[in-house]
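As you look at this complex, bear in mind that one protein chain is not there, while each of the others sits in place.
Per-chain residue numbering starts at 1, and chain names A, B, C, D and E are given in the order in which the chains are listed.
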Amino acid sequence: MMKVLVINPNTSQEMTRQVEGALRAVKEPDTSLLVVNPDDGPRGLSSARDDLFAGGEVVRLIKRYDSESYDGVLIAAYCDPGLTASKEVCSVPVVGIAETCSHVACLLGAKFSVLTSTDSRVPSKEVYVRTMGLGERLASVRALGVTAVEASLDPRRTKAAIMEVGRSAVEGDGAEVLILGCAGMAGYAEEVEQALGVPVLDPTAVALKVLEGLIRLHIRQSKVRLYAYPTSASGNGAAG
Amino acid sequence: MMKVLVINPNTSQEMTRQVEGALRAVKEPDTSLLVVNPDDGPRGLSSARDDLFAGGEVVRLIKRYDSESYDGVLIAAYCDPGLTASKEVCSVPVVGIAETCSHVACLLGAKFSVLTSTDSRVPSKEVYVRTMGLGERLASVRALGVTAVEASLDPRRTKAAIMEVGRSAVEGDGAEVLILGCAGMAGYAEEVEQALGVPVLDPTAVALKVLEGLIRLHIRQSKVRLYAYPTSASGNGAAG
Amino acid sequence: MMKVLVINPNTSQEMTRQVEGALRAVKEPDTSLLVVNPDDGPRGLSSARDDLFAGGEVVRLIKRYDSESYDGVLIAAYCDPGLTASKEVCSVPVVGIAETCSHVACLLGAKFSVLTSTDSRVPSKEVYVRTMGLGERLASVRALGVTAVEASLDPRRTKAAIMEVGRSAVEGDGAEVLILGCAGMAGYAEEVEQALGVPVLDPTAVALKVLEGLIRLHIRQSKVRLYAYPTSASGNGAAG
Amino acid sequence: MMKVLVINPNTSQEMTRQVEGALRAVKEPDTSLLVVNPDDGPRGLSSARDDLFAGGEVVRLIKRYDSESYDGVLIAAYCDPGLTASKEVCSVPVVGIAETCSHVACLLGAKFSVLTSTDSRVPSKEVYVRTMGLGERLASVRALGVTAVEASLDPRRTKAAIMEVGRSAVEGDGAEVLILGCAGMAGYAEEVEQALGVPVLDPTAVALKVLEGLIRLHIRQSKVRLYAYPTSASGNGAAG
Amino acid sequence: MMKVLVINPNTSQEMTRQVEGALRAVKEPDTSLLVVNPDDGPRGLSSARDDLFAGGEVVRLIKRYDSESYDGVLIAAYCDPGLTASKEVCSVPVVGIAETCSHVACLLGAKFSVLTSTDSRVPSKEVYVRTMGLGERLASVRALGVTAVEASLDPRRTKAAIMEVGRSAVEGDGAEVLILGCAGMAGYAEEVEQALGVPVLDPTAVALKVLEGLIRLHIRQSKVRLYAYPTSASGNGAAG
Partner (left out) sequence: MMKVLVINPNTSQEMTRQVEGALRAVKEPDTSLLVVNPDDGPRGLSSARDDLFAGGEVVRLIKRYDSESYDGVLIAAYCDPGLTASKEVCSVPVVGIAETCSHVACLLGAKFSVLTSTDSRVPSKEVYVRTMGLGERLASVRALGVTAVEASLDPRRTKAAIMEVGRSAVEGDGAEVLILGCAGMAGYAEEVEQALGVPVLDPTAVALKVLEGLIRLHIRQSKVRLYAYPTSASGNGAAG
């Protein structure tokens, strides 16, 4: 039995249910999922400020749900809010969907592109890929010009945008793999893949399979240096 | 008249007073400083979790003190907590001391080293320099093996550690410039500089002078793409 | 049911049985493994020449065993012989243990080190990590000073060497994760992990779990550009 | 009182007066400027040969004006002629406008673009940014297709070119900050900034403010390794 | 007298004769050439699989022709098949035309572009340049959209394609030097050079001149670490 705590870092319960549905469809039979979201914080993540506050909520949820009683934790937003702090406070493995999926994409083609919602989200995703050290593998980050909210309201426009922008990434930027880097895009992977002829990754699903693999092998993040447990001396009331 | 809001991101009022004293000594005559700290959050920043919660407090303070009524904002902790989000929400220039001082160090020598408190803080500082794109200019990040708290309690040991570790950075790693990357180290710059013969930078002071320069020239962070204003649609109660 | 073809690229049947045993212990219940090795080619891989000829054998085995009748292929030697060509000729997902494990290691710590057999194998492994674009995440490649053959004959010396060299990687090079990059090292991961306090990865096991995840999600390498099917026009008798 | 020696490295007295005017408008009240140019050497800098000879003139002027009797030196051409040698021979801080402004631009946005005069000047500016280690932060170097001389003769065409090329940098290359990397462009910063909505930097002004900050804090370039004083043994008649 | 063994790694005798003719035209008077090709293996190299099998054939030919009785070896295909293994098994200098020509191109301009046959060959050539560590010097790899076979059958179309694609590399990608990275392109260098005004390199000729220079100076590849002789223990029947 693998118990996995899945955290949707925004307050949208609808999104939480979507994530849960998507993961139930691909989980191993003996994986037990609890999918939660914070009560407070941003309804959606569309800025660095949102990411920051959502990150705080993720760490609070990890404490509240006692992550140590789970076998692994999955943070389900494509900016990996609070990921470093979460790996730090947990002894069980924690995965972020952007980090995990970026590395898996590198196994599938020379270069990958990330599709995101709007232009203002492009640079932070480029910077994040560089921070992972994967800058040379990134073909591009391209924006649909559709906010996450609009994406959920207008599936037809969303699909058309994914097709068009995905094609530009493949034909213009040399992408051999596409990552759907925005919650509202989930569910279109298969269709886009058939149309464009390249793997189209749903990062939440990919992250769950990698996490299950880590759990099976009893692999956890290193507790030496970057993810060492916080020292108690810092007296952080917020997390304590 | 330049009005600068200085944020010490931890709750230590003693630290706030130290920062204020150090900045008053170097500010321009017509600079007016308000130095504040949050009521809640970590007492000191010794982990990614601390940095994350402190970052949230920084953004809350920016709102609470109405940053737009200032000419600039300075975040005074050497992990730049909340810096990206703060640049995003402000129209006035915001500087972080690590980012600013790293770039200034590059004007003074081929490579710089950062001195930090303990081993577990080393990788995140290395990653941050890489995120800035300055990886090729970094000689090393070296830890004193002294926590920030210990540093403030035992100045003699702290100074000896700075001397020894700084010397290793210069002679062993090829550093031509040293940055004192920890609050507890402030005040030793001059002595270390004389002993080791390389510039030793107090990043808080350096950041203030750069900020004053930006204010004089009416230069602000770009509001296009990375630091674009958050869209209101995200409904972030925490910051609203 | 997931059918996986595992290729030990050298001619050692003993090694093939070891790999099979190790993988049977960690595979999913519904994974069916066929572990094979070539009849011809190098007995062990200790040079670029060996890697080259072993790569040719891998591609021949893929043809001989009709990879399309499997759900995935795993190449089990830490130089990934023939990996690019294998991904090219297969429609089913193919993973190499070095490539896969290097990317997984990046999820677990800031930097990883690879332990290999002898000094002459160090540079090609450094170059390979750079080719993946992961150069910034590599702490070091360190040699045990023990050939693969010696490793299998003298387990005591091998374990002592892994401990000593692994400790140097962690304490001297800043490695937060270790990869046992040589077949003869398999089986020591747990003990080394307990002694050194960092994750110690057996790359063959890690690669199998990632491959199973890809199979579950019906993800395959991109057939656009880098791994496009070879054109028949080249008239390659060897593979035809 | 801060005494600053400003060197226009070409022989154009008109340019010298322009630089002086621009700097007087932004200097601190207690800054005293001497703005000089060489008697010999190129009239304008439009090639590596020009940069080389202008660099020699800069070092000669530093000697002739006895830089040690100043608090700092500013080299006012966007190829930083003679900068390394000038930092080497001076004990007081020396800044080049390209180097300084490139680093400041990194504080204001994810990526910056440099506008230059003609195509043949593009590669050397790209190489220089890479030499600083800032290659990842560069969106592009774009040429106006207008020589410096033409720029001064035809302000209307120059402004139109800056607008058009600047817009391409912002919209096509992802630039969030623009640097006016050519003397003839000075004076258009404000208008371009309003039209394009990104910070547009006049590098001479930026460099002066950073230099004033360094002087206030008694910070000088390191005299260890890269900028160590030349040894007298080399018997350089030209500079002696 | 310099005896050079030239290996055309495919089985096309026509290509072998072309290579021989091209090299005879540029060799030093006292250079004696033996140009050979394998009996088995791919007729042309249009995939990673082809490159792999051709690499094996190259190493076999080196043994068969007793490379030690030559003064140097040249591998004449623009994917350098078997190059690392060949340098390893030989004591005499071995050069690959892609590696050698890429480095020479860097002496002639800021950035170079490589012209190749079809789109599917682009990524491996990009990756190879990155493996050499020359990624920053690469303007682009561009495909003619013409296979090697088509190129030899339709010279007119080939020349037109080289002109058009070469012009795009120069004007669109900033290439200052072009490399004709495909056997079928040989012979057009001069015409293209005159039309586009940039050096257009025939890599086989360039590699021969560099090899002759190494031979004159008695310079060989290092036998320490990367190219150390294979240990006999590996029992590689194929090469032994």
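Heads up, the rule we're going with is that a contact is a pair of C-beta atoms (placed from the backbone, for glycine too) under 8 Å apart; a residue touches a chain by one contact, two chains touch by 3 or more.
Please read all numbers here as calculations on a predicted model, not as lab measurements.
When the whole complex is considered, the residue among E:5, E:19, E:35 or E:95 that touches the unshown chain is E:95. For the chain left out of this panel, the touching residue among E:52, E:74, E:115 or E:201 is E:201. Touching the omitted chain from chain E are residues 26, 28, 93, 95, 99-100, 103-104, 106-110, 132-137, 170, 174, 176-177, 197-199, 201-202, 205-206, 209-210, 212-214, 216-217, 219-227.
Seen across the whole complex, the unshown chain contacts chain C at 122-124, 126-127, 130, 135.
If you put the missing chain back, the residues of chain B touching it would be 110-111, 136, 174, 176.
By definition in this document, only the chains that are shown with their structure count from here on.
By residue number, the contact pairs of A-B overlap by more than half with those of exactly one pair in A-D, B-D or C-E, and this pair is C-E. The chain pair with the larger count of C-beta pairs in contact, out of A-C and B-C, is A-C. Remark: chain D and chain E have CA centroids separated by 43 Å (rounded to whole angstrom). Counting partner chains per residue, chain E shows two or more touched chains at residues 122-124, 127, 130. Taken as a contact graph, with one node per protein chain and an edge wherever two chains touch, the assembly fits none of the named shapes, being neither a line, a ring, a star nor a complete graph.
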